[in-house]
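All protein chains of the complex are present and in place, except for one that has been dropped.
On to subunit A.
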Amino acid sequence: MVLELHVWGPAFGLPSIDPACLAAVAYLNHTLPRDRWTLIADYDPSLSPKGDFPLFVDGDKKITGFTNIVSHLRKDYAYDLDADQTPQQQRDSTALISLLESTAGPLLDLYLYVSSENYATTTSAAYTAILPWHVNYIIPPKRRDIARSRTAHLGLSSLDVAQASEDTNGPGRGTATSEYEAAKRAAGIPSEEHPPALHMGRGKGGLLSSPIYAARFKLDALSNEVLQPLADQLGKKAYLFGGDHPSSLDCLAFGYLSLLRYAPVPQAWVREAIQTKYPRIEGYIERLREKLLHNEEIKPADVWSVATGKAVASDFGLQLPWASRRPKAFIPQFRAVVHDGVLPNALQQAPKVRHGHNNPSQTASSSLPSPLAISTLATVTTAAAIGLAALAIQHRRSPRDGPVIFWALRPLQPVFEGFGVESFLSALPR
């Protein structure tokens, strides 16, 4: 049986644009023989039970996520790159994978997605090459939004020009004074806030305080946070845990580092840091690329024609076992477009939470008002409102003379005097 690996498509000469997918491709390419598995450049994450790639399909089983794929291959097929690790190393590997995900992930988010210059010139173009035209309006912006939310705590939104123009000058914005100052600046009148003399330095108005330079210091610190621990762990070894072959941790590190190293972005602060400060890490990335992917330079156009079924992998001499994705129904795709692009956020379904099988039934009673009480209250209020409205409409259609009287005592006397009692009595049989 052929195992399938679904990933986001290739970019920057690498097999995938996503670090976890890239790591999975590298891992499978290094462990499995070429005829055991196929690689599919996919774009519809609804295939995956977790809503993201890499997705590993083994018959009926669908496994997502790099570490889950690694442990599945270890359990079911005894393909394991980490077999010779000591328990201590396995533990460290778990911790280092977590460290890599939590530090290199945000760095990559900033580098490829949040930085508007990099995103506009490189990342969105790379996505155009691997996605059908209509999905380009959905997936890249969505991934960019997620990247923004993941890096929001770092306070580097100044990289994001579209956002940076919205919030000017931190405190006191929106006040009359600041608007006046802004208007003066816009008109080219020098204001007290920004002295006209151009001075160096990071202080207010200084050359280095312009967003891109101010952010640069933070960015360099961030890239050092990722690269320094790796450089320390690597030391003079060929791989992170020594030995003569890469481990699963090396594959994941390759996933992150190769994207940081090979993405041809205009604001290349991480690539520069790797090249100037960490030559050993650069050598490590090149070694891994040679060992795991045989230095193949992958062209997205070739993979695209293989994925759409117009060609097979051997036509282009592709070393990875690329295969075509199954033709999919048009309707679900259309629905996804409507769902993500057209409907406003409020109408979209709530994000899914899977509670799992052994989630105990609700035992604790809540002291908040129950949904039943809320809906009852809402129904009653709505009914009352509708009733009043109907009454108002009714009154407008057939207005009565005089003031509207909802409830009043009928004047008693005239009733008796007029037609009331006498006519009533006269109608009675005597």
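FYI, a contact is a pair of C-beta atoms (placed from the backbone, for glycine too) under 8 Å apart; a residue touches a chain by one contact, two chains touch by 3 or more; residues count from 1.
The definition used in the following text is that contacts and distances are computed from a predicted model.
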| item | value |
| --- | --- |
| Omitted chain, identified by the protein name its UniProt record gives, among "Mitochondrial outer membrane protein", "BOP1NT-domain-containing protein", "Sister chromatid cohesion protein Dcc1" or "Vacuolar fusion protein CCZ1 homolog" | "Mitochondrial outer membrane protein" |
| Among A:Ser124, A:Gln233, A:Ser305 or A:Gln319, residue touching the chain not depicted | A:Gln233 |
| Contacting the left-out chain in the complete assembly, out of A:Val2, A:Ile146 or A:Ala301 | A:Ile146 |
| Missing-partner contacts on subunit A, residue numbers | 45, 49-52, 65, 68, 87-88, 91-92, 94-96, 98-99, 101-103, 146, 149-150, 229, 232-233, 351-369, 374 |
